[in-house]
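Note that this complex is displayed minus one protein chain, with the remaining chains in position.
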Amino acid sequence: MKIKYVELENYRQYKKEKINFSIDENKNFTIILGRNGFGKSNILNAVTWCLYGTEDHLKTTEEVNKRFPIVNIEVLENLKNGEQTFVKVSVNLVGEGEEYLVTRSLRVGKHSSGDNFIDETSNLEVMYREGKNWYTPYYNNPTVSINAILPKEIRQFFFFDGEKLRQHFEKDVNKKIKDAINKISQTDLIDKAIDRLDYLRDKIRKEIKSENHRTQEIQENMTRYKELIEGAQRKLKEELEPQYEETTDNLDKINQKLRKCNVELVEQLQAHREDLTGTQKDLEDKRRSMKEKLIDYLIQRAPFILAKESVDKTNEIIKQLIKKKLYPPPIDFDYLQKLLYEDKECICGTDISKGEHRDTVKKLLDIAKYSKYPSKEASFVLSRINANCSEFIDKMSEQRKDLIETDKKSQDTAKKLEEINYKLGEININEIKILESERRKFESARDDLTKDKAKYEIELKRYQTELERLNKEYDRELSKEIKYRNILLRKEVCDKSIESLQQIKKLLMNKIRLNIRKDTKDCFFKLITEKRETYKDVLIDENYNIEILHKSGFNALDTLSAGETQIFVLSFAAALRNASGFNAPLIIDTPLGKIDEEYRNDVSKILPKFLENVQVVLLVTSSEYTPQVRKNLSSRFTKDYEFKLEFNKNLEESKVIPYGK
Amino acid sequence: MTKRHEVNKMIINEIDSLDIENYLKKFLKDLLYFEIGNIGETNQFRFSEEYEKMIFKALKEKSEKT
Partner (left out) sequence: MESKEQRDLAYENKDDYEKLTKDRLSPFYKRDYRDVFLLALAMGVSKNMSRPLKKRIPNIPLRGFTEEEKWFLKSIAISKTGNMEILSDSKEIFKIAEEYANGGIKLLVREVFENISNYDEVLEEELREKVKNK
């Protein structure tokens, strides 16, 4: 889907403006140059306002907003008493054989008293074109239409502010990524199907009016567990999780204050403390994975060692056969069989269909049966088992030793942390004392909440497992009565479908996560040409933690420069777009803003290659849009789609004019 | 309405590679196509009706196989 034009009426700095975007396959870029304040970012805001009812990228603060409402102030001022008009933004979208016109309008005006008013809610309309006529979709839910084109939840990867993208990326990134991937993999579709199947399943179950005492008992139990589950879910969602977020937020704020408190000693200690906390976390992660590996190894080797006698005995048996020269056997079994039952004649010509010779050959057959047992393979594998067993003790001791070492490092770190906490507690500056005590309070609150959350999550799982068991028992009881067979069959379809759908959901999200990881890695490594050697890998684990593996082994995500982070986030956004399959336009405000000059050239050279087949609109400032950058992008746009903004202070109006003028 | 895209293909592929009976696979596909085609539909009753029809169809196919 591409945006053919955006039409603005009375929207912020724009009184009446129609901006055309390039929808060409090859010259897919549109450039709009403007100073901040001229309405550059508001072009992006207009698009998001039109599609989603929100202006995501307002540069002005709350207070300034009061002076600059969404309606063009001059237009509003010039209205007569009792007169009204509309703020309107239209976006014309074209795709393969489809065309849509999305229009959002907001009524504004002046009361007869002379007071201005702006309506609370705006009106959204979506029309699609067939032939020469425009139609409204039959179920007339415009939000749904738009979500099918580009879902609201992933818009930040298509319409974004280059400068703000990094910040947006830093907070709650796991949840954001998970939500984005959810949306992209259309698991909401699967979720919906699961919801409806669940609803249907309950409905079907209610058809059964069983008088059986046992089933009624189970029913009661199931209801009880359902309530327990709801209770636990509510507790987690409405209480514990928000509290946890709030507490971590507060903790972050305090850490920040301490870091910038202007008392040198405190700043140093705080920095050291944050460092050590990071180290501590890494050590804990390391320990966990070491323990896992140890248990892996243990469980893998244990059976062979425990039942070693069997393996040894088998080895003995084979050795004996080898001694008796029966193994490997001197003659092939199949050959002898053929001889006896088909040819009935030896190669030397002797008849072996009966008699003494036949008996001899039959005896040989008895010996030759061992040729069916692959001997080489047997001794090889069995000796390997033995070898692995003998190195078991050494390997285990080594792993235990490493584990103890890591524990010791962890203890040392904990001790150092305690020392720092003590030192900071001793500082006799009132402000610091307050901050420190607040910090301690929040830290312990956070730890408590973590424990509580874990407790409830475990309980929740237990309840769910129990409910599942009860469900199965209930079905078992019911299936004993023939009259319910049919109902149960229908229910079974629901059950199996729900199970399959849940499986699919997991598999799908995993596949997509891995695709995104790969694409992010490829893009990022291609873009950071200079530092390519420094980074080894990009990982996104099952909990959506992102890791940029430095060649020395640690996670470099937090140590990237602003420019590198920008590039990384751009790569990630590109990967998400690829994975989403949504071919929506990309509108970037200040794309190269935070990027250092050395990267700016490289990025402006390479980015176009990554953005083939995508409509791209760049809203740039003159400091970004250097002659070199302009040259690098020039292959992707024509003069017809290179614009600049002109702002008329007297009329409080911006206009879009060709760049060359 | 709007056509969806390769993600749908991925879902269909996953259904095919599941270790379940064919009538169930067909049922799941019917389900998902129905959902895709009725994105705006919020009438719960209509859904239950349609779903029941699909279940009936699935069971019929199951008994025909055996």
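Should a chain be cited, it is by its letter among A and B, assigned in written order, with residues numbered from 1 in that chain.
Keep in mind that, in the parts below, contacts are C-beta pairs under 8 Å (C-beta built on N, C-alpha and C of every residue); 3 or more make two chains touch, one makes a residue touch a chain.
Because the structure is predicted, anything quoted here is derived from the model rather than measured.
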item: Visible contact partners (per top-of-document touch definition) of the missing chain; value: A
item: Residue, one of A:L101, A:M222 or A:L321, that touches the chain absent here; value: A:L321
item: From A:V381, A:A562 or A:L651, residue that would touch the chain that is not displayed; value: A:V381
item: Option from A:K308, A:K338 or A:K551 whose C-beta touches the chain left out; value: A:K308
item: Interface with the unshown chain - residue positions in chain A; value: 291, 294-295, 298-311, 313-314, 317-318, 321, 327, 369-370, 372-374, 377-378, 381-382, 384-385, 388-390, 392-393, 396, 458, 465
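Everything that follows uses one rule, which is that only the chains that are shown with their structure count from here on.
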item: Complex contact set, residues of chain A against chain B; value: 98, 137, 139, 141, 144-145, 147-149, 184-186, 189-190, 192-193, 196-197, 199-200, 203, 489-490, 493-494, 496-497, 500-501, 503-504, 507-508, 511-512, 580-583
item: Touch list for chain B against partner chain A, complex; value: 1-2, 4-8, 10-11, 14-15, 18, 20, 24, 27-28, 31-32, 35-36, 39-41, 44, 47-48, 51-52, 55-56, 58-59
